[in-house]
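Sharing a structure with you now.
A single protein chain has been removed from this complex, and every other one stays in its place.
Right after this comes subunit A.
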Amino acid sequence: MRKLGHQKHYYLMLLPGMVWLVMFSIVPMFGILMAFQNYNPGAGLFKSEWVGLENFKYMFQLNDSKTVIVNTFIIAIGKIVFNLIVPLVFAILLNELRSLRYKKLVQTFVYLPHFLSWVIMSTIVIGIFGYYGVVNTVIGMFGFDPKLFMADAGIFRQLIIGSDVWKEFGYNAIIYLAALTGVNMNLYEAAAIDGANRWQLIRHVTLPALTTTVVLLGVLSLGNVLNAGFDQVYNLYNPLVYSTGDILDTWVYRLGLQNLQFSLATAAGLFKSVISFVLIFISYRLAYRYADYTVF
């Protein structure tokens, strides 16, 4: 007890964070009950009619649910894979640069898109891929007919993944760059004395040094397998690309907020959360096993 008194101010500093956590993460958990009810806002959370798993059954009967789950998986996994590889390649290339000033300049520029929200970025993306946009102007020079990219279900996922990677790769490279600064310079010197060329230095010194980081980031991102990015998809999609672009989050949004099917939307949201929770659990175990990473 005396010990606690000693650390009082630390706990005090924790307080705002805890209050935030309780208010915004713990209290809303009760809302999950809605998934098992025919929720009636007038009756409230505790007096609405209980319907068991009815909402879940109905959800899986809808053709939409399969489409959105598949779309969510494909888009999210695409983002995870490319957001690992592209920043890695970029970080290694940047690391090979000699001119420090140029390096900083490039780094600053590729960071920039990360700080813009998708509301703004979507306008830029639509501007680039629009009917009179840059891409169509360029392919027009080669004599091709312009194409309405934003309405093409066949390439919508690629567009989503590509634009996300473009927005985030600069920022995601930071962690690799940090890991690279930690590589012992002696290793490079020793390898150089042994006659390694530049490519071999990367292959045998830089990459092995980064393996742990890559594995760790990859494993930890497993929890995001159902997070395909609401902001981005919501701002870029339209009815023509629902078949490949509609994801769980946008679906829940339309069900719950536009069609007032509160219970069904909660059920879909809960479904997503449960799967994500299992994946996070697995990823944490894997991270512990392969990268010796622990939080607790």
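As a convention for this text, a residue touches a chain if its C-beta (ideal position, glycine included) is under 8 Å from a C-beta of that chain, and two chains touch if they have at least 3 such contacts; residues count from 1.
Just so we're on the same page, contacts and distances are computed from a predicted model.
Enquirer: Can you pick, from "Sarcosine oxidase subunit alpha", "Extracellular solute-binding protein", "Pyridoxal 5'-phosphate synthase subunit PdxS" or "Adenosylmethionine-8-amino-7-oxononanoate aminotransferase", the UniProt name of the chain not shown?
Expert: Answer from the record: the omitted chain is "Extracellular solute-binding protein".
Enquirer: Tell me which residue among A:Asn40, A:Ser117, A:Asn184 or A:Ser273 touches the hidden chain in the full complex.
Expert: Of the candidates A:Asn40, A:Ser117, A:Asn184 or A:Ser273, A:Asn40 is in touch with the missing chain.
Enquirer: From the list A:Val51, A:Ile126 or A:Ile275, pick the residue that touches the absent chain.
Expert: Looking across A:Val51, A:Ile126 or A:Ile275, the contact with the absent chain belongs to A:Ile126.
Enquirer: For the chain left off this view, which of A:Ser25, A:Asn63 or A:Ser99 is in contact with it?
Expert: A:Asn63
Enquirer: Given the contact definition stated above, which residue among A:Val89, A:Leu257 or A:Val278 touches the chain not shown here?
Expert: A:Leu257
Enquirer: List the subunit A residues touching the unshown chain?
Expert: That gives, for subunit A, the contact residues 39-44, 58, 62-64, 123, 126, 130-132, 146, 148, 150-153, 238-240, 242-243, 254-262, 264.
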